[in-house]
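All protein chains of the complex are present and in place, except for one that has been dropped.
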Amino acid sequence: MSATVLSRPAASPFRLGLRRFRRHRSGMVGLVLVAAFVIIAVAAPLVAPVSPIAASWDAIRKAPSWLHWMGTDEIGRDEFSRVVWGARASLAAGVVSVLIAGAIGVPAGLAAGFAGGWTDSILSRIVDAMLAIPFLILAIALAAFLGPNLRNAMIAIGVSTAPVFMRVARAATLDTMTLDFIEAARAVGNPPWRIALRHVVPNITAPVLVQATLSIATAIIAEASLSFLGLGEQPPLPSWGSMLNAAQQFLTQAPWLAIFPGLAIFCVVLGFNLLGDGLRDVLDTRRRG
Amino acid sequence: MRSILLAILFPLGLLLGLAGPAFAAPHDRTLRIGLREDPDILDPTLSGSYVGRIVFAGMCDKLFDYDTKLNIVPQLATGYTYKDPTHLILHLRKGVLFQDGEKFDAAAVKYTLTRDLTMPRSLRKGQINDIESINVIDPLTVELVLKAPNSALLAQLAGRPGIMLAPEVAAKEGKDFGLHPVCAGPFRFVSRIPQQKIVLEKFKRYWNAKAIHFDKVEYIPIVNSAVRLANLQAGALDMVVYIVPTDVPAVEKDPKLRIVTDTSLGYNGITFNVGNGPESKSPIGSSADLRRAFELAIDRTALVHVVYNGLFAPVAQANPPSSQFYVPSVVPPKRDIAAAKKLVAASGVKPPIPVTLLVPNSPDLLQAAQVIQAMVQPAGFDLKIRAMEFASALGAARSGDFQAFLIGWSGRADADGNMYSFLHSGFGFNYGHYSNPKVDALLDAARRAPTVAARKAVYAKVWAIERQDMPILYLWSLKNIVGMKKDLLGFRQVPDGIIRLQGMHFAR
Partner (left out) sequence: MQGPIGARLVQLLPTILLVSLIVFALQQLMPGDPAVLLAGESAGDPHVIAQIRDQLLLNRPLWYQYLHWLFGVLHGNLGYSWRLSSPVSALIAQKLPVTLQLSLMAFFFAVVIGVPAGVVSAVKRDTAWDWLANAVGLFGLSIPNFWLGIVLILLVSVDLGWLPPSGYVPLAQDPLRSLQTTIMPAFVLGNAIAAVLMRHTRSAMLTALQQDYVRTARAKGLAERTVVLRHALRNALIPVVTLGGLQLGLLLSGAVLTEQVFDIPGIGKLVVDAVFNRDYPVIQGVVLVSGLLYVLINLATDVLYAVINPRLRGG
């Protein structure tokens, strides 16, 4: 988000919002949580005490101890190191799939809202149809088709989430279109594409950004769900969802295998939700709903 | 964390009246069996799933059956004679009724086998297509005329093709027969809700009724092994077919439960792509030396110890030690990294040698794949795991989109069922398109060999070649692990893993 794009009419509320955000307590907590996980993910090799894929066959499913804070998994790998490294898969899945969803959904929503008429009808029908297919079924089918691995899980989630962004972008565009300065820009004789890019886009950034933050939270859970069904990150690389999948059959004997990855998902998703809430409070003054 | 959750959940529990014993099964003569998955259609001609056979055993008697030593024993047929190698005479049991009251006789045998041979979607055709014609000699005698001698045919008649169907119902229902099957077994089909339960009730005029001690049987599919076990522990199930090895200690600790473990016919192994499309040109696909080096790098004993609590047995052939076709001289080699490295060096391929292992995404196989990955690394193999859900994995395997494929087979009592479609060129389970004319000829010859001893000698030759070419790396043979309530008695464990209800009863 370069400042130049945002410099026109939307600039001041945006900056104002950022200043207000600093005073938003739960929003800051979210930011700190998210930042912590980003740091953990980036610095995983430094944070993790041992390699996440180093197996030790004489130490399988050992309970948490000083040596292994979170115990060891079904083939004797350090669970803590795997949770740390798993942050990479989860964060990547969350961010990348939302980028994909935004890259498809926002232009489509902009086009629908801006052009109206047939374009809007057709795009809206497609979005309706996609939303009418249960999200997870859509994602499972896509992931099965693309082949199970992290990259394809991200694509599957991204495509399945795109309709949400299309709706948000379309609604925001329609709102913006009624504003005076658009009329003014039109009257001056600006071509439509220019109006769309220079005037509408900056104004829909705030709702899209809020949606993005909240969608990352959903996407992280979706990735975990897909991995849980065996359609995510490939072994031996850890992802929280696939760790939970493997843990399922050791529920009674090694509950820690299920507890810790789940807690990690919970914390990072909580972080994004808090952050998203905070952003909505300070950016989205209308507060729909 | 647990205590907090407990505090939150406690009122919830009170609300439900501490439901503890309320969900335990009432003490009637209903047997509740937990299955590992939901069977497919309950039509013996169209059924393809392993668990389906467990349900059939409750409903449908076969011409022959297996005893605990895998000998073929009479069931609906009382015996057989070979007039000559292509004429098999079956003598049928007298006074047997189908569950709709129809008489079981030679005409019924002819009807059923003809249905298996001619129904458009029949999965049985390939098993018995050596039958040329079926002649009714008298009501209790049938003659099967064979196109060629086939020593595996009798075993087929102890499998699904040997299940006898009530002809009138089958003719009337056609392809819908599987929605309410009628056979000549101990229990009648009552109802089925897919993925929930299959209910059978006692057939009072069953020919062997004195061996039956339940009024009702329910088969309940529960996919998740932990949930399946929890249901057994909670008393909601009387018996669970297939307890995963890692759960065995939990069952053994439970004073109300008992576990019966016996060898199974099934095995797991790695099929290498040696001739199916461009992927077969991989280093490991084009070099038998490398495949043997790969084997030498694997410590099967440690592998089954980690993944299966040491319950499964390392093997190097398709037939389990309990089989009469087992060749004792074919044993897995000890792990020998130095020897493996030597083979790798001799192959001329520079390590690390990339190998991609296709694995269906079941938790235990994934675990095994990761252990193998770690084991072969010191020998110079860079093993990549490609996990896929089962259907996609099978699709990839059949279309040649793999280098190595970790897959299992439920196993058959007769060696032919464990070897022919896997090692003979042109057959479906031969995913890697292994093709060796000598092996093909031997497998065909074994079908025609008259005695078990003669066939075993032929199979020993097959193994000698297989160990050299190594299209399939056999890893471990499975165990049938059945958990049940202590007061459930009379269970006979047959290596095919099928639950025979005859003779079983509650002690209460």
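The first chain written gets the first letter, and so on, giving A and B; residue counts start at 1 in each chain.
Assume a residue touches a chain if its C-beta (ideal position, glycine included) is under 8 Å from a C-beta of that chain, and two chains touch if they have at least 3 such contacts.
These numbers were taken from a predicted model, which means no experiment stands behind them.
K.L.:
As a test of the contact rule: which chains in view would the missing one touch?
P.N.:
Touch partners of the hidden chain, whole complex considered, are A, B.
K.L.:
Based on the whole complex, identify which of B:I33, B:L46 or B:L165 touches the chain you can't see.
P.N.:
Of all options in B:I33, B:L46 or B:L165, contact with the hidden chain holds for B:L46.
K.L.:
Which one touches the absent chain: B:R29, B:R121 or B:K334?
P.N.:
Hidden-chain contact among the options goes to B:R121.
K.L.:
Which one touches the absent chain: A:I100, A:A212, A:V269 or A:V282?
P.N.:
Within the whole complex, the residue contacting the unshown chain is A:V269.
K.L.:
In the complete complex, the non-displayed chain touches which residues of chain B?
P.N.:
Within chain B, the residues that touch the unshown chain are 2, 5-6, 9, 12-13, 16, 18-20, 22-23, 38, 40-41, 43, 46-50, 120-127, 175-176, 178-179, 193-196, 220, 222-224, 226-227, 230-231, 233-234, 236, 389-396, 398, 410, 420-422, 426-429.
K.L.:
Since one chain isn't shown, list which residues of chain A touch it in the complete complex.
P.N.:
Missing-chain contacts on chain A: residues 26, 125-126, 128-138, 140-142, 144-145, 147, 217, 221, 224-225, 228-229, 244, 247-248, 251-252, 255, 258-259, 262, 265-266, 269-270, 273-274, 287, 289.
The rule we apply is simple: only the chains that are shown with their structure count from here on.
K.L.:
Give every residue of chain A touching chain B within the complex, in rising order.
P.N.:
Contact set of chain A toward chain B: 55, 57, 60, 74-76, 144, 147-148, 229-231, 234-236, 245-246, 248-253, 259, 263.
K.L.:
Would you mind writing out the residues of chain B in touch with chain A in their complex?
P.N.:
Checking each residue of chain B against chain A gives 1, 224-226, 229-230, 244, 246-247, 249-250, 302, 305-307, 361, 363-364, 366-367, 369-371, 373-374, 385-389, 391-392.
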